[in-house]
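Removed from the display is one protein chain of the complex; every other protein chain stays in position.
Note that the chains take the letters A, B and C in the order they are written out, and that residue 1 is the start of every chain.
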Amino acid sequence: MNLLPLIVVIPLLMAIVFSYIYRSKYIRLLTLLMALVLLVLPLLGLYGPYFFGGHGVVYIEGMPFVSGILYTLNPLKETLIFTLMLIGVLVLIISTREERLSGTFTALVLMGLASVSAVILTEDLFNLYVFYEIAAITQAGLVILAGREEAYRSAFRYLLVGTMAGSILLLGVGLLLSATGSLNIVDMGRYLALKPLTPTVYGALLMLIVGLAYGGGLPPFHTLKVDLYSRTKPFVAAILQTYSKFILIALMLVILKLFGGLPIFNTTRGVLIALSVFAMVFGTVMALLQDDYRRLLAYHTVSQGGYVALGLALGTPLGIVAGIFHGINHALYKSALFIGAHIVEKIKSPYMREVGGLLLAMPTVTFLILCAKLASIGIPPFNGFQSKLLLAEAVMSADMPELVILMLIVSIGTFLYMMKAFYLIFLKPCSEEQLREYREVRISKYHIFSLGLLVLLCIVLGLYPDMVLDRLLPLGEEIAIE
Amino acid sequence: MDLQLASFITAGALVVLGLYGFFFVDNVIKKIIALSIISSGVNLTLVAMGYREGGYVPIYIPTVEFQVFSKHMAYPLPQALVLTNIVIGASMLAVMLALSIVFYRKYRTLKTSVILKED
Amino acid sequence: MDYDRFKKEMEREGSGDSVSVGAGLTGELILYSFLVTGLFLLSRIFGKVLLATVGILAIGIGLHMMPMVFRFKRENSNHIVLQLFWISIFLGAISMIIFIAGSR
Partner (left out) sequence: MKITITREIAVSLSFLLFGAGVFYSIYSIEVVEGVNALYTQVMIVPNFVTAVLFDWRGFDTLGECLILITSVLVTGMVFGKGLFNWDFLREVYREEDGKDVDLGFTPIIKVLAVPMAVLLMVLGVVVILGGHITPGGGFQGGALISAAYVLAMVAFGRGRCPVRFTHRFLESLESFGALLFLILGLIGMILSGYYLFNIREIYGIPLFPSPPGIGDVGIIPYLNIGVGLKVLAGLSTITTLLVSHRIVSKNIGRG
């Protein structure tokens, strides 16, 4: 039996249970158990289509239509879901060391995991919209959990704009439904390729791009996302940024599948590349100006999101694979960096000028964070290097050498602010007194374990990138545009 | 005028009006109302898509022959989508109203530019 | 663009030590090179003399407006009015691009 829907259903079920028993004494234990269950989930599905309610393909006037909701699993989606669940597990494990942990946090994380995996798995546009909205409301909830005024404010902003963007996205879905008579992405793409394009389809494309920019945190929505990441607890930001990266990847793939073969795609590609380049540059420039370590990392997330979107927007097989691979790598090392930021915040403060000399207090953590930083810059033995190299290759073969120059410049900027942060937090000399103060704070084993695991994965993927690339390449060729 | 076209024009006008309210009105509650107007416009677009000239309500009553009924019935799919979207809109609305209550208690004003100022 | 003026600006923002000033200068350079490379790309794709002229003009304006970084930082603030302004501009721009490209 194909157990594919359980990937979504089990987290949802447990989310309801956790939100009901949120004040129980055993929350920590249950959360740990739940984390173990999550690790098994990606292995449940079989490759191929899965029809909900047994409603398969029907032929209407010789055209095949999927009558119900269709999920498909392929190696690409499996890899994405595995990464997502892994980071979810680590975040849940870390959360058990928090004071005042309650079931609401676990419930929201599970709800987010379920909805993002549904967005990745689904082949149905309306189903995607429903789970996209759940993800939006969940992200706002995870920020509200931090409980400070700025957190409330950024959640409010996010929801206000998000309701607008969500409605616009739904309007796009509706327009596509009217133009093609189906909600299944593959059916829609087939129909659109047959018939001449109408203004309705252009409008739908426009609205899907708006939804993509909001869900993935491309400009001009990046300020909202940055607020989200920097106002919550940094380890929560780790899962938040994973959500938005994967929503970005999923929606990009949807746009490629729907509009890939159409004459309009050339313009679309231009718009998407422009958006991703803006994200890259804006993120880097703003990160250079930050004093707050969390905000610096948040802007870094935006700029790396630009890389992911750039690769996918190219539409070539290599570009798609490179983009998705960079998304996975980014989720790994960025989560490590956010967990590191959580440790730094716990010990002293998130403001880089107030810390200093942490190297002496915790050499292991420093080393691990340095590794994650090197991975994020793109230094050879780490995974960031592999995916950035691949991206540069893809951009070169798409005949845009200027963008490679820009990518290099942005990488230099990344190097600069990452090293600036590293110097200010870990290397800058500090007084004996401060050092004693640092040593009083105990760092939990769970934090170091999660950090170590993520860094280890970064190194493994950097040495053997084929582990992931082999699974992505066939799909990249399938989706790619001529 | 064609009823369906009239509905589409109304729906388009609702969406555009809602967008106007969302972008240009500086009051949280009014912004939220504008968002719900956008949502209504989208819902109206969807419902109007299911319209069929001289159609039946999509609930079968055995007094009509099924063949005739199924040829003239309004499309049920957009209506189902609208039902789902109404609940989604209501949920978003609830959270935003709750947040605006908290911020009103703090600032004693509903001006967006005061509540959501730079920080 | 002289270093001293830049440092003065940075000090007014409250972070005037050498690390921050260096970072700020790099940001400025990245913005500027983004402008230049972007124009290169556009002029190569569209291949028009007009575009090149406009591009040189834009670079000139950029040079005149230096330092751009501080304006840029102000525009990236999270004040809701600015955010909505840029979102609205974004919506207008992409609808113009897509509908014009579609009508051809």
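Convention: a contact is a pair of C-beta atoms (placed from the backbone, for glycine too) under 8 Å apart; a residue touches a chain by one contact, two chains touch by 3 or more.
Just so we're clear, the structure is a prediction, and the values are computed from it rather than from any experiment.
Here the chain not displayed is in touch, across the complete complex, with A, B, C.
Checked against the full complex, the one of C:19, C:36, C:68 or C:82 touching the unshown chain is C:82. When the omitted chain is restored, the residue from A:29, A:43, A:60 or A:467 that touches it is A:60. Chain B meets the missing chain through residues 5, 8-9, 11-13, 15-16, 19-20, 23-24, 45, 49-50, 57-62, 66, 70-71, 73, 75-77, 79-81, 83-84, 86-88, 90-92, 94-95, 97-99, 101-102, 105-106, 113, 117-118. One chain of the complex is left out; on chain A, the residues touching it are 1-2, 5, 9, 12-13, 15-17, 19-20, 22-23, 51-55, 58, 60-61, 65-69, 98-100, 102-105, 107-108, 111, 114-115, 118, 126-127, 130-131, 133-134, 137-138, 140-141, 144-149, 151-152, 171, 175, 178-183, 187, 191, 198-200, 202-204, 206, 233. Touching residues on chain C toward the chain that is not drawn are 79, 81-82, 85, 88-89, 91-93, 95-96, 98-99.
By our rule, only the chains that are shown with their structure count from here on.
Two chain pairs, A-C and A-B, are compared here, and A-C has more C-beta pairs in contact (counted per touch definition above).
The centroid of the Cα atoms in chain B and the matching centroid in chain C are 38 Å apart.
Separating the CA-averaged centres of chain A and chain B is a span of 30 Å. Annotation for chain C: residues 77-78, 80, 84 touch two or more other chains.
For chain B, residues touching at least two other chains, in rising order: 22, 116, 119. Within the complex formed with chain C, the chain B residues making contact are 22-23, 112-113, 116-119.
Listing the residues of chain A that touch chain B in their complex gives 126, 130, 133, 137, 140-141, 149-150, 152-153, 155-157, 159-160, 162-164, 166-168, 170-171, 174-175, 177-178, 183. Of all residues in chain C, only 15, 19-20, 22-24, 26-27, 30-31, 33-34, 37-38, 40-41, 44, 69, 72-73, 76-78, 80, 83-84, 86-87, 89-91, 94-95, 97-99, 101-102 touch chain A in the complex they form.
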